[in-house]
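Inspection log for the structure reproduced underneath, given as structure tokens.
Omission of a single protein chain aside, the complex is shown with its protein chains in their original locations.
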Amino acid sequence: MNKQFTPLEFEKSIYQIEDKIEELKKLSSETGINLDDQVKLLTNQAFEFKKQLYSSLTPSQKLQIARHAKRPTFLDYVSLITTDWLELHGDRAGTDDRAIIGGVAQIDGKSVMLIGTQKGRTTKENIEYNFGMPQPEGYRKALRLFYHADRFNLPIITLIDTPGAYPGIKAEQTGQGTAIAVNLREMAKLETPIVSVILGEGCSGGALGLAVSNRVYMFEHSLYTVISPEGCASILWRSADMASTAAENLKITSDDLLQMEIIDGIIKEPLGGAHYDWDFAAAELKNTVLESIDEMSGMSGTELKSDRHEKFRRMGVFIE
Amino acid sequence: MNKQFTPLEFEKSIYQIEDKIEELKKLSSETGINLDDQVKLLTNQAFEFKKQLYSSLTPSQKLQIARHAKRPTFLDYVSLITTDWLELHGDRAGTDDRAIIGGVAQIDGKSVMLIGTQKGRTTKENIEYNFGMPQPEGYRKALRLFYHADRFNLPIITLIDTPGAYPGIKAEQTGQGTAIAVNLREMAKLETPIVSVILGEGCSGGALGLAVSNRVYMFEHSLYTVISPEGCASILWRSADMASTAAENLKITSDDLLQMEIIDGIIKEPLGGAHYDWDFAAAELKNTVLESIDEMSGMSGTELKSDRHEKFRRMGVFIE
Amino acid sequence: MSLRDWFENRRNKQLNADLVESKISGDDLLKLWEKCYNCNTSIPQKELEQNMHVCPKCDYHFRIGARERLEQLLDEDSFEEINSNMLPSDPLDFVDTMRYKTRQVDARKKTNLNEAVVTGIGKISDWEVAVAVMDFAYMGGSMGSVVGEKITRLIEEGIKRKIPIIAVTSSGGARMQESCLSLMQMAKTSCAVARANEQKILYITVLTEPTFGGVTASFGTLGDIIIAEQGARIGFAGRRVIEQTIRQKLPSDFQTAEYLLKYGHVDMVFHRSGLKSTLEKLIRIHAPAKQKVNT
Partner (left out) sequence: MSLRDWFENRRNKQLNADLVESKISGDDLLKLWEKCYNCNTSIPQKELEQNMHVCPKCDYHFRIGARERLEQLLDEDSFEEINSNMLPSDPLDFVDTMRYKTRQVDARKKTNLNEAVVTGIGKISDWEVAVAVMDFAYMGGSMGSVVGEKITRLIEEGIKRKIPIIAVTSSGGARMQESCLSLMQMAKTSCAVARANEQKILYITVLTEPTFGGVTASFGTLGDIIIAEQGARIGFAGRRVIEQTIRQKLPSDFQTAEYLLKYGHVDMVFHRSGLKSTLEKLIRIHAPAKQKVNT
């Protein structure tokens, strides 16, 4: 782990230990005193500490990792795991929403359709991608690409990282609710395998609108929730300050979701989070989706549809 | 025929004869002189004259009738031939284009989907209906209703009266060409009977976008053309004044189209045109579409599709 | 159990509960009159009820419960409830300013309903239909596991019986207290609608005041025909959320039924008094000739 990032609040002690190690090394080289044993000991301790820290993060801490500015985005993963990527633009009706991007490519020679929400890093990118918040037209572009993939038997991979569908005047006018609803229904009818991965934030219908899939995975530090913790706090507690309490109560971590049997698996991240090692994260992602598609390769269109139906049919906890 | 309308140029002589008849009648009643024989003779002559006049109209004259302000519109026919009409609004994506209207209804107890272009009479109506010139969103609404009809096996009746799809900035932005093209292709896939009738003007792709049908009929004085005569004149002759010449050369009358085997039949209009007797025109329309649907009632979805394909497959004249 | 019995049972329960818990006070007498939110006219309860809970002065449509809605829509005594005993659980042991469990008990007491939707089989002018009606009074008509499951089972029942399915919505959205389980109800109900589509079963949704969030973004807007009740507010995001996001005032007709009609999202907007006859027409028009139940 390099100190390439400003430490998050809870990472400060790690960075301090690492500073100390650096100091010792410097001291050693300057003075000629052999401090190898001390350095080794401290390095080991730091590693153990980190392992423990990152495996017991609170939901709020995970949230900070999930939203980290350097966390790889949809397009980062596309460039890391595919060849021959060709973006397919537009909803064919007046808009090319940049918050949802889709295209065809090959992964290890296997043809796929990739669709995902895209976040930016610079102000310019944030404006272009609207902070990863799609308009209805983005969902309609995705739907067009779903149908395309269905026609040509291309497995669909959706990679999701969104604070939710955009709440705005125009979004209501052009039917945010309808656009998402139609995707939920139409994804249920597709006869090609669909694999989804929550990359970072998977918030509300805005995320689900791309995730009525045969297999749904989450990255270790990602979150998947019915509403953003901030939104939940401001509605239920009438105070956005209660976001971390909301985050706790909502059970939004990958472990929680796996336990609720809403997701099929967790994709490991490098120590500290995906932003510390893009290649590692990308390799894990690639393995997961390829294995998953491979598992489904023997299934007919009808079986794939039934599989999806049954998956979501089981969800829900009630008394009768 | 009553003198309820301002006479069209070529109708003036008829109106003059009818004035003369009125004068004779008045004279007779004022003076007590019996002029019955003269009135009868003149009336017969007038009738013969009218019959001959209206059956030998030039394309430009037909154009005037087709565009007559009092000619019944789509909604007029709907109210005359259906019961339980329920308009179905909207494209589900941000627009309810009023230039194309659709809905379900029953005709003699038979359920149907009716879709048509609508023209207005008042300024307010003309603005609402955009002079019968649809935007792309109108074609998309129609497509939504086509799919609906297909799902529920409702025969589709499209009634067309349009100077063409609207040429505007927004129409290009939201894809006028694509919207029409998609309708042509998707109509070809429908497994329910489609019957179209050109009510007045059937101009260019704007008309065809609702007319890839199993049966296409034209009202006697309607026109069906690749481009409005005015548009053709200004392109080919570089002068809109040549519109009547263009109208001649384009062969746009119902007789021409029947001869070219592009349409399946001609629906009779009352003497002088549909505006002189809405009930007559509506009854003829109703008979034609009901018979047509009835003829196809034994056909399977696949047969209906093949029927449509073969119909258009045959069209075109070339040398090889 | 017939519709009437069912309501009677509920009414009696309500009555008893009321008797136990309170005595008639001045407040109760006031309840015999209701004030119109729109035009401020005071209307006798009785008259309001006879007028389908629509203000006789200004046509304002009062919010009504599942019970009133079913009475208005269905033929007398034709309703057979299904899955009436399904109850919400508290899988996450959720606590906000109050425990979720407590909210459930309160909602049940207040509404005499086991959850925010009532589902069953009934008749509309002799046409058999599968019908779901949401009740906003039960936790804002929010959709948790029970609402999702009951809607899904109703759709499955409609498919099995090959009868039209009608869903009358009124909901603030997903039930946050069930978190992602609520979110998944959107997928579950939408999958059920997908099956109805494939089986060519007519599915009509009636959106009533208010319908938002998770219901708008799932089975609510998936009707083959979508009807909105006059004046109802319908949307994905709530007004306040949008105002906070865009930092500007919204037009007054924003998200009303009429607004949605203008923007192409609903097939038709109806006055409450026209709803039943419209449904009857739609069912008749879409039905194969011999589907009508023998009377």
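Read from first to last, the chains carry the letters A, B and C; within each, the first residue is number 1.
In this text, a contact is a pair of C-beta atoms (placed from the backbone, for glycine too) under 8 Å apart; a residue touches a chain by one contact, two chains touch by 3 or more.
Predicted model only: the values in this text are computed from it and were never measured.
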Shown chains touched by the chain that is not drawn here: A, B
Option touching the unshown chain, where A:Leu8, A:Leu27, A:Leu88 or A:Met299 are the choices: A:Leu88
Among B:Ile101, B:Leu250 or B:Leu304, residue touching the chain not depicted: B:Leu250
Full-complex contact with the absent chain, from B:Ile17, B:Ile262, B:Ala283 or B:Met299: B:Ile262
Missing-partner contacts on chain B, residue numbers: 165-169, 171-178, 180-182, 184-186, 188-189, 204-205, 208-209, 211-212, 224-227, 231-232, 235-238, 246, 249-252, 256-257, 260, 262, 308-309, 312-313, 315-320
On chain A, residues whose C-beta touches the chain left out of the figure: 84, 86-96, 104-106, 111, 137, 141, 148, 151-154
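FYI, only the chains that are shown with their structure count from here on.
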By number of C-beta contact pairs, the top two chains: A-C
Whole-Å gap between the CA centroids of chain A and chain C: 35
Whole-Å gap separating chain A and chain B, where each centre is the average of the chain's CA atoms: 55
CA centroid of chain B to CA centroid of chain C, Å: 43
In chain C, residues with contacts to at least two other chains: 197, 263-265
Per-residue overlap in chain B, given as positions that touch at least 2 other chains: 92-94
